[in-house]
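Every protein chain except one is present and positioned as in the full complex.
We call the chains A, B and C, going by the order they appear; numbering starts again at 1 in every chain.
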């Protein structure tokens, strides 16, 4: 069993290899009559695109998306939306020795052992190039959410840390994340990161990072206990991004050191609205959104492709040293920011549709309890 | 849409409320002809059972499991296995004011807002009591794995940290985890934890924890990219356990601070077998198991039920203070150890079946590549 | 992979063997705040119950249902509803020779070959006893549909044919189907069927039947092309009932002999409503309900358990003759009527929830088209 579909009602099936003719995805379950154009999607793809600064890979991909089904007269029709992105930068070259050499930290060895065959050109299916499809799907999800309600969720991502240099919470400003090459929320951290990534790049090495994604304006009640809890689905979505090794919600690992009263989020009412006095929970209680901001962080490992040689083996078990020449991201965490945002969008929309399905007809949440 | 089924091929559907007549689960997709008795399951349930020490809740539940379908003459038949556990400690009492009071940190508020109704007795569906069903399913999964192969995965869990006191890696010994009340892998940490949990309990408070689950002897090749990656499925499984706020694989969040060469796991061959010289990756590359030990850690928050009052509201928005009297776990992380082990067992078996399905007939992984 | 769950959003997982301690099902995805009692379900179970007339099996089962989760204070909570029915008529006897003898027409041979083991007592999992769970689920589905809308679908079933004696269309009267032992819609056919079934029973034989299920008041727009078409899902549901060998929608097989103009259902408007002048299509066009009555018919084979000996083999390949003594239905088609109704109810509700999910927020179907 292979499994390339994510989502339960807003279902995205992605396909394609890094150096095949194209990659793409099919979005099934999209509500009809949502205005959607290629430009709506392209804007988000451009944020993830390689080659935008010296801090990311210099691969040159136009990443131009085409909508080839499911949209008519500028609106979704409720039928599957097929998106296609051509791979334009497939340099013709000899992949001969790559085909049998296992790059440490990559999926070469595990794909080969699982399938007995792999498309070794540029990582094939295991390449982070696949995440372009998720960004495209996330763009559609955002359009749908904006269509469905007057105050749709606001999803924002930022790079919170590169190496051991973290953005300063006191200076955190969502407004500036698109003003620099790092999606940094803290302008003063930018020169430090520039220097660090330059150093790493010049050393032929790479460096890890932490990404933070926050969703505001999320309706209360999203999450389907006990096996489709909102936090579990977000953990699945984020851990599934290439290179991610850790995910946390709200206070995350820090909760281990807290006492009950320190971790509690007291509640009160203000003008008829429920207000939480803190958000240790990261907006999710019992797997269901509480109406507070949803806060997710994830750590991404340093790019495995580095110029520094690492001992490895060939398919036949010979000992070799692998050093990856050519274009690579010194910090793949940077381009993971729009990917994390897109996954948040897809998961939230999926749960909005799930929640709505169960509350068919408006009964349930919206009604006051019956009198006994 | 509600969703109480986990797994794709080894599918577990759990049901039941904390104070209803019983809880249970249905396991669908279990291979036939596996020897299985109630005692096989009971052994694991007893580890999670309340009342085993003064460090866990004093609720008295026999947690006696019954197999009511799917097993005949002591063997599974390949049809659904229905497991039932009666709730025996449902004290008859007046739940009147609980019904409208929202306990901070619990799912009271979110369930009420999602469903417009909730079974408020003891947490209802949101109670950690539900995890008994997962432990039962995990016990079945372990029996099946032992049936399927000569060297099945070995799954072991331990409590790695309570509050800010962590077990010492240098003293880590899996052999002792069942010799103390904490599933501690480090005998010398036990008195420190005893004191800490006693202090917390006497103060009417609670404390967080970190659990570590390791699986050895995992076959290479488990994991179905890109939407059922093994690490993503483990993250989903662990984050779905009540109170969990963070999950990491291998080096987890620490990878953020690493350089590529520090994070690399060099490979070599030894006696015809692939050997990794380190395991920063935690046994998973590209979402597929590498044959190394799979290492998962998760953080669990301090129990929200504490004697220390926390400001909250009623269903009608009145301001109240909530202090939870009665029996509760001062550190829910302790009893989460067998739950984490069970989830690991379920996820691994599910992926073993998935992997086998795609490699029907032994072609694929097991064969050398065809000559071109 | 075993698979005992039907439905996509209203999901029913059934379990249990004919002669185990109990059978049951778990209903996941039920909307919350629907009034539901055991009596609501029992009424439908009683219609399917054995022993109600001399024309059905004389097995004595109380078929008493218990709701053991998911309902609180008389209302559904949105969490899984677990239903349990104890098997009370498990006569203690020696099943020795049944265990290795394959009854022709039964699933003995195929279960044994598939699983290498089977619960041979009374058919085990393959027994039509399992359909009690479907009837129970259908009862819940009807309650939900009544809750969701002012004019819910009206589902009615009847026995249309026994052997070669068919009910007369001209005398068809839904009001009388519960007034006789056959669910006959035609009072004049009853004495003919009584004689026929008595003859068959006395001869130690059995006889086939055709059942018709009609749903009126079905909203337009149900059905999810192209892989969850309403007619395909109904075909799946009906063909999955024990003994069913054929399913048709609307004119069914008769369409083969029609010309386009004979098969067309002309449309007109009357008082602002769309009216079809005929219903060859059986209420479904392109896999989507048209608002016309949905008409399904299915044929059910004669009971395979007969007193007349049939050549067969044992598990070890010895030649034997099998004649089934004891209690059996001479015409299993009779008790299939409430089962067919229940499946119709489950499928329709599932599609109502699916349709609603995609049309989140009321956009889509309900709005006039935007002006270009």
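FYI, a residue touches a chain if its C-beta (ideal position, glycine included) is under 8 Å from a C-beta of that chain, and two chains touch if they have at least 3 such contacts.
Because the structure is predicted, anything quoted here is derived from the model rather than measured.
Within the whole complex, the absent chain has one touching residue among C:22, C:81, C:189 or C:247, and that is C:247.
Of A:75, A:146, A:192 or A:307, it is A:75 that touches the chain left out of the display.
Within the set C:107, C:135, C:158 or C:294, the residue that contacts the chain not displayed is C:107. Panel shows subunit C; residues 1-6, 8-9, 14, 102, 104-107, 109-111, 113-117, 125-126, 130, 161-164, 200, 203, 205-210, 220-221, 223-229, 231-240, 242, 244-269, 272, 274, 277, 280-282, 285-291, 299-306, 308, 310-313, 315, 317-319, 333, 353-355, 357-358, 363-369 of it touch the chain omitted from the view. Interface residues of subunit B facing the missing partner chain: 9, 29-34, 73, 75, 78-79, 147-149, 225, 352-354, 356-361, 363-365, 367, 369-370, 372.
Against the chain not shown here, subunit A presents residues 1-5, 9, 11, 13-17, 20-24, 26, 28-30, 32-33, 68-70, 72-73, 75-82, 114-119, 124-125, 353, 357.
In the analysis below, only the chains that are shown with their structure count from here on.
Its C-alpha atoms superposed on subunit B, subunit A is turned by 180 degrees; the angle is given in steps of 5.
Copies subunit A and subunit C of the same chain sequence form an interface built mainly from equivalent positions, shared numbers / all numbers used being over half.
The greatest centre-to-centre distance from subunit B, using averaged C-alpha positions, is reached by C.
The geometric centre of subunit A is 25 Å away from that of subunit B, both derived from CA atoms. Residue positions of subunit B touching 2 or more other chains: 1-5, 9, 14, 114-117, 125, 357.
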